[in-house]
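Dropping the structure in here first, questions after.
With one protein chain removed, the remaining protein chains of the complex are shown where they sit.
Going by the order they are written in, the chains are A, B and C; count residues from 1 in each one.
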C-alpha cells in the first residue's frame, strides 16, 4: 500500500501512465541527501559537472538550461526567449499537448499557423514544407513540433522536419518538445539542427516532476537577443551567465538536481542506444499484445509508432475510463486516460523510464485481466504474444 | 539498476526468492527515522505498544519476545529456553530447514527422534502420534515442526499435530517454526496450543532480515524455569522482565522495530484473513501455471500446498540452477534455489509478503520466458492459465 | 560527510543560510513515497485536502495556488496575473530581493516607483503613504513589499503598510513577498488585507526548493480578469479551475506536495503561534550573541528585527566572505553571504525552519570559533550570552 492510497492494497502500485514514471531507488536515494548551500563552493562543482553531463542526453554540445519548474514552463521559456509579440509560428496539431502548446502561444500574443492531423500520426512533414515554401517573406519565425505526442503515442520525425525546412530554404527556428521522449526515444539536438529542445524530468529522466529544460542552439541564442516577449523567470541570459560557474540566478531545485545527477549516470551506464533499443522492444511487445486482443493502436502510421507509450483504441460502445477504473480498483495499476477528443475512447500504457521486461508483462497482464473483468470483448492471449516476442529478443 | 547490481539493468529487480521479500516503501520509510534512545521515555511507549500489537499477528494473547537477530537465532531460543542437555525431542524432517533445526538441536546436546518424509509433504501426523503413544515414559520433551517448509513449499497441518498430541495424551511441548508462514498463511498460536512459535522478520512481515520472534505459552514459560541448557542472549527471563515496561535488556534493533510497527499496521489494515486469502489465491494461480507448463510442484499433497512459495520440479536432465541463472541474467529476477538434495532439481518461486497480482504475472512471465530462453521443454501458456484464474477471482 | 561534499567531514553539515533550510526527516520520508498518477482519484483527494490545509499557514480563507516552481516564479505570477503592460507600481527597496523584484517588474514592462531605504530597516511606511496620497489619479495599481528581506534581516510591518494605504484611501493592490517569513514570522493574509502573498517552499515550510505559492484575495482575482500581461504557466484561472476538484492544469511536483502535506501538519501540531515564538526567541538570542561580540546587526530598527535570520556587519577592514570560508572549512557550516552592496560586508545567520535551541548554540558556537580562527577582533562570550537568554526562557 502506498502512502496516499485510500484503501489498503498489497504490492507495489503499477504506475503505467506515460509519465511521471517510476522513480528508481538510486534516484530517490540521491534526492534524499540534505539540501545544500546553493551559493557554496561544493554546489558550484556539482552544478558545473551536471550542466556539462546533461548535454549528452540531448546529444548537444551547446548549453542546456535547467528550470526549477515543470515541463509546461519550458515550453513558455522556448517561446518567450526567441519570439516577439505578434510573431508568427508554424505549429502542428499532433494531439492534445500540441494543442496546449498552441493555446499557450496564443495567450502569449503569438500568431499561429496550425497544421492539422487526425491525431493518429506525427507531424505532417509535407505540409510543413509547403507552408514554409509558401511563406516567401519568412514571416514564420519558428516551427514548433512535439517529438513524441503523449496523448496519442505518435512520434514525429524530427529529422524529416529538419530536411523539409532545409529543402524549403526557410530560416525559421525549430522548437521541439521532447518531454515524453528524451531519454527514451532516439533524439539528436545538434545533428537534427534543433534550435530549442524542451524537456521535463518526470518521464525518461526517471525523476519526479519539478525540473524542466531548454537545450539551446547558437541560432536560438542569437534570436533571444532581439526577442521582445517579456520574460524574467524564464530568461536564458541570467541563467546562462550564472551557469558559467555552476550556479543559478535564483534558488535551484537542489534535491532534484541530485536526482538528475544519478539519473544521467544511469542512462550513461546503460548506454543511450541500449536505452532506446529497450524502449523500442517494449513498445513492439505492447503493440503485439494490443493487436492480439483485437484492438487498434491510436497511431496509424508505423513509422510514427512511439516507443515510450501506446495509446489503445477501445471498440465503439466501450468506455476506456470504465476500463481504467476497473484496472485501478482490481489490479492496482494506473493507466493514462484519453485526452481531449480521445477522452474515454483510448487508454494509454506508459512503458518508459526505469522499466524492465517483467514489469511490462505485469502491466500487460493487468490490462488483459482488466478487459476480462470489465467485460470488454477481446481475444485472450495478448500477454502470451508479447512474451513470445520478448523471449525471442531477450 | 539496484545499488549492488554488477551490471546496469533497467527496471525494478524481481526478488522472488521465498524471503527475504520485497520491503514495501511504507516500511522502509519508517525504518529511515533516526535511531532513538532505547532507554528514553518515548522508546518505552513505542516498545509497549509494539509488543502488544505484534501479538495479533501470532493470534496469541501471551507474550512475544523480539530478538535483534535473524530467524535462526529464534530456533535456538526456543530450544535453549525450554530444554535441558540430553533431553529428547521429536522432530519431523519435512525438508532442508527441518534438517538444519535438527542439526542445531544435536549441536546443543539434545537427543532427537527424526520422523522422515520424502520432502514432498508436511509433517507426518500419524507417525508423530504413533511415536508419542509409544513414548510411555514421556521422555520426549518437545515436538518440533516447521509450519511452512521453505525448501519444499509444503505446509504442515499444525492443527492436526496438536490433535495428534492430544489424542496421544502426551505432555510434550509443541515448538513450531513459522519463519516463512507468519503473516502469509493462517496460523493460530493460542487456538492450536503451540508452546513456542518461532518467526523472523524478512518474509510475511515484509521487513529486512534482522528481527526474530518467540511467541510463548504459559506451559513453555513454566518449562523455562527448569530448563538447563545454558543461555544468556536468548534467555526469555530478562527479556520478559524488561519488556514489561516496553524496554529490552540489551540494545534492540531500533530501526527495524520502527519498520515492524509499520508492517503490523499494514497487515491489520488489510486484515489478516484478507492477507491469507491473497496468498492462497496467488499460490493457486502459480500452481496452475506450473501444471500448464507440464511440471510438477514439489509438494505432492494438495492439503499441504504452501501459500507463500511454490517449489517447481524440473524434468530430468534439466538444471534448475542453469534456468535460474538465465532468468537472472535475462529477466532480472531472483528465484530460490533447490536446497540440499533438491539442489539443481527444483527452483522456488516466492509469492509472499507485499505482493500483488501484477507482480505475480510479471514473476510467472519471467519464468515462462526463462524456460524458453533456457530451452527447457514446456507447454507455453502458463501465465495465461494463471491470469484466467486470477481474473475470475479478482 | 554529505554526498556532495568535496572532502570527508564528520558530522552533520550546519546549513545556516537563511534558506533553503534543514529539511526534517518527516518531510523527507513523505517525499520519498512513490510518485502517483496526478490524474487519478487518490490524487484528487490529496490535492483537495492539501489546498484547503495550506490556507491555515497563510491565515487566509481564500484560495492559495501552488506552482511547481521556485519562489522567484511566484513573484512573476503575482505581477502577471494582476497587472497590464505600462501599469505603475510602488515598490520599496528594502534590500537585494526587493531590488530583484523591482528588476523583474521592469523586464515585464511595468513602470515602477521605487521608495529607497538604507537597507537597514523595513519598508518606509510614511513614504508609501505620502506617495499614495500624491497619486491623485490612482495611477499606482499595486504596492509591492517584501515582508522579510532575506538580504538584510529586516521585517517590514505589513499591518502598518495596510493602514497607510487605507489612510491614503488608495485602491492599489497590496502584493507581499513572504518567501523567508511564511511559517516563521507572524503573517496574516486576510487580516492585513493583502491581495497577493508570494511564498516559497524552502524556508519556513521546511521543504527543498521547488514549490511556490500565491495566496489571492477576491480583489486580486477581480483584477486578474482585466490584467493584460501575457501569462500562461503562471495564469491563475486554469489553476483555480483545476484546483476546485483537487487537480492541477499541468503536472504538479507530486513528491514535494507529499512533503508539503507533512510540513503543514508539523506546523499545525506545534501551533503557528508557538512556531513564531520559537523563531522570535532564537532571533533575540542571536542578536545578544552578536552584540556581545561587539558587532552591529544590519537591521538598525528594533521594530523591524527579523526572526528568521540575522545579518551581521563585520567591522571595517574585515572580510565577511573570508570569515564564511573559514567557518565552512573548519567548522562545516554554511552561512549566508552579503548580497549586492553588502557583499563581503555582512554575513547572514539563518535560524528558521526546523530548528531547535541546541542547533542554534552549535551555530553561534561555529561563528564565535570562526571569528577567532579568522582573527576577527571580537569579545568572546557571545554564545554564553545567548545561552543565558535561552535558558532563562526555555
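Brief remarks on what is shown
Everything that follows uses one rule, which is that contacts are C-beta pairs under 8 Å (C-beta built on N, C-alpha and C of every residue); 3 or more make two chains touch, one makes a residue touch a chain.
None of the values given here were measured: they were computed from a predicted structure.
Within the set B:135, B:159, B:186 or B:235, the residue that contacts the chain not displayed is B:235.
Contact with the undisplayed chain is limited, among B:34, B:169, B:302 or B:317, to B:34. Interface residues of chain C with the unshown chain, by the touch rule above, are 1-3, 8-12, 14, 22, 24-26, 29, 266, 269-270, 275, 278, 330-333, 354-359, 361-363, 365-366, 368-370, 372-373, 380-381, 383-384, 387-388, 390-391, 394. Take chain A: the residues that touch the chain left off the picture are 25, 28-30, 32-34. In the full complex, chain B touches the omitted chain through residues 2-6, 12-13, 15, 17, 19-23, 28, 30-43, 45-46, 67-73, 75-76, 85, 103-104, 107-109, 200, 202, 208-210, 229-233, 235, 250-256, 258, 328, 334, 336-337.
We take it that only the chains that are shown with their structure count from here on.
Counting C-beta pairs in contact, the chain pair with the largest number is A-C.
Here the chain at the heart of the structure, going by C-alpha means, is A. For this pair, chain A with chain B, the centres built from the Cα atoms lie 45 Å apart.
Separating the CA-averaged centres of chain B and chain C is a span of 53 Å. Counting only residues that touch two or more partner chains, chain B has 25, 29.
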